[in-house]
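Single-structure report; data block below.
Up next, chain A:
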Amino acid sequence: MANKVLVETTLNGETVEFLCEPRQSLLEVLRDVLGFTGAKEGCLTGDCGACSVIMDGRVACACLVLGPEVQGKKIETVEGMAKDGENLHPLQQKFLEHAALQCGICTPGFLVAAKALLDRNPKPTEHEVRFALAGNLCRCTGYDKIVHAVMDAAAVMQGR
Partner candidate 1 sequence: MEAQPEHKFKVIGTRPIRHDGVDKVTGRARYGADISLPGMLHAKVLRSPHAHARIKAIDASVARALSGVKAVITGADFPDVPPEMVQIGENFVNARNLSMNIMARDKVLYDGHAVAAVAATSPHIAEEAVKLIKVEYEVLPHVQNVLAAMKDDASVLHPDLRTGGTAEKSDKQTNVANQVRFARGDLEAGFAAAEVIAEREFNTAMVHQGYIEPHNAVAQYNQDGRSTIWVSTQGSFAIRELCGHILQMNRGDIKVVPAEIGGGFGGKTTVYLEPLALLLSKKTGRPVKMVMTRNEVLRATGPTSGSHIRVKVGANKEGKITAAQVWMAYEAGAYPGSPIAVGCMTVLAPYDIDNLQIDGFDVVLNKPKTAAYRAPGATNAAFATETVVDEIVEKLGIDPLEFRRINGAKEGTAQPAGPQFRRIGNLETVEAIKNSPHYQSPLQKSHDGKLRGRGVASGFWINAGFQSSAIVSINTDGTANVVTGSPDIGGTRASCAMIAAEVLGLKAEEVHPVVADTESIGHTDTTGGSRVTFATGYAVYEAAQDAVNQLKQRAATLWKAKPDDVVYQDGVVSCTTNGHESMTLRELAGRLPRAGGPVTGRASMTPRGVGPAFTTHVVDVEVDAETGKVDILRYTAAQDVGKAVHPSYVEGQIQGGVSQGVGWALNEEYYYDENGLMRNTGFLDYRMPTTLDLPMIETILVEVANPGHPIGIRGVGEVPIVPPPAAIANAIYRAVGVRMTELPMSPPKVCKAIAEKR
Partner candidate 2 sequence: MATVFIPALLRKLTGGKDRTSATGATLRELINDLDRQFPGFRDRVVEHGDLAGSVAVSINGEVITGGLAEPVPTDSEIHFVPAIAGG
């Protein structure tokens, strides 16, 4: 058994400790060690964005981050977006209302990337949205409804 590392990090606002092999990626840690399967594997080369997480405020591909690297960092995943059992995050709500998902495999990545965008730029233009989401591939929707949903969510969060 490869010698494991003890890592402490903050996941969706909660302190978590885990043991992982140095070669295990953050994606493996989230999915196989911690059981958080929201982040998906699409390519393992950082090209598809299905495993997007927010690491210290910036979007990262969990497949390109090693488990031990998240020591002391703040990680946000799709599982942390809805704050309680009755209310979704506006982005989640708008994705539903706009039918912005079909198979749904890329949805967690898009939601996380979109949240990172709105956290830093609350009033993005369509081009800014498309630019910010260019790292996330979707093969079902043609992006049309996704972009609409993100713009609408931004408007709602702005109270417009």
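Candidate entries met the following condition: all candidates are chains of the complex that A comes from, given by their letters.
Keep this in mind: a residue touches a chain if its C-beta (ideal position, glycine included) is under 8 Å from a C-beta of that chain, and two chains touch if they have at least 3 such contacts; residues count from 1.
All values derive from a computational prediction rather than experimental measurement.
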item	value
Result, touching chain for chain A in the complex among 1 or 2	1
Partner candidate 1, residues of chain A touching it in the complex	14, 34-38, 79, 82-88, 92
